[in-house]
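With one protein chain withheld, the remaining protein chains of the complex are depicted in position.
What follows is chain A.
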Amino acid sequence: MLKLLRKRREMLTGYMFVLPWMIGFLLFMAYPIYFSLNMSFHKVIISSEGIKKDYVGWNNFKNAFLTDPKYTEELVVFIQSVVFMIPIIIVFSMLVALLINQPIRLKGFFRAIFFLPVVITSGQVVKELFSQGAASVPIVERYGMIEFIQNNLDPTWSEPIISIIQQLIVILWYSGVQILIFLAGLQKVNTQVYEAASIDGASPWEIFWKITLPSIKPFILVNIIYTTVDLFTNSLNDVIELIKVHMFQIDTGFGYATSLAWIYFMVIFVILLLVVVIFGRNDDYNPRKAGG
């Protein structure tokens, strides 16, 4: 009886603590989601008397794919560039994390440098740097790499690659948090495993592939998910810009804009699912657990 009472009290205290989130979720997430789904099937007209909704069924979604000249195009271009950007960011952040994890001096200084962009980059600042040409590595352009790619690849693929090269630094700027996550992963690897491997005569190269990489594998998944969400919710991309434009256009309005947002969300969701399915299997040998 007493135990039951205590259990019940724990339950109630728990609810008390998470109550703010529950209210917030209902008010600022669940209700808006319902409202937004509802709107995406309507043509919404906002007048001085209030909101007027006309049911149009799946038309908004159909229009997005069939009649909108820009939406699917922007979406495809964006997905293409994300497909390139994610591996670049993951490999780069792993490289930097491996370098910083070495026993070197000025560790704090280098960490500070690689985390700096996380703090200062707002979409607007980044946009400004793009437009002033501060975002590309000057050497790349000097050696004619862009012409080389232009001449040798199909334009559907050369265009995203070139735009990535031109924005390379800013793309790398999105790796601050990922570097930290990898760093934390690396620091949790049992050092005895490294010692044992080097006594057995393993080269650094072998150690990286056989020990380091498998043991930070879970962090790769975390980072891919984080990067994907980060890139998709970043206000810099043109798809989001397009959604905002449609919000305030009289002929399309809020209804159409929300259906664009929903298509966008479904794309993110599918990509995340793919990522989890492809990288989520974690049945490999894990020295972090085996080493104790």
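Assorted remarks:
As a working rule, contacts are C-beta pairs under 8 Å (C-beta built on N, C-alpha and C of every residue); 3 or more make two chains touch, one makes a residue touch a chain; residues count from 1.
Please note the rule applied: contacts and distances are computed from a predicted model.
Among the names given as "Hydrogenase expression/formation protein HypD", "DNA-binding protein", "SCP2 domain-containing protein" or "Carbohydrate ABC transporter permease", UniProt records the absent chain under the name "Carbohydrate ABC transporter permease".
Here one chain is not drawn; of A:Met22, A:Val91, A:Leu153 or A:Ile278, the residue touching it is A:Met22.
Of the options A:Ile45, A:Val77 or A:Val118, the residue whose C-beta touches the omitted chain is A:Val118. What chain A contributes to its contact with the hidden chain is residues 10-11, 13-18, 20-25, 27-29, 31-33, 35-36, 39, 46, 51, 95-96, 99-100, 102-104, 108, 110-125, 128-129, 132, 134-135, 137, 169-170, 172-173, 180-181, 183-185, 187, 194-195, 198, 203-204, 207, 219, 222, 229, 232-233, 235, 240, 243-244, 247, 254, 257-258, 261-262, 264-265, 268-269, 272.
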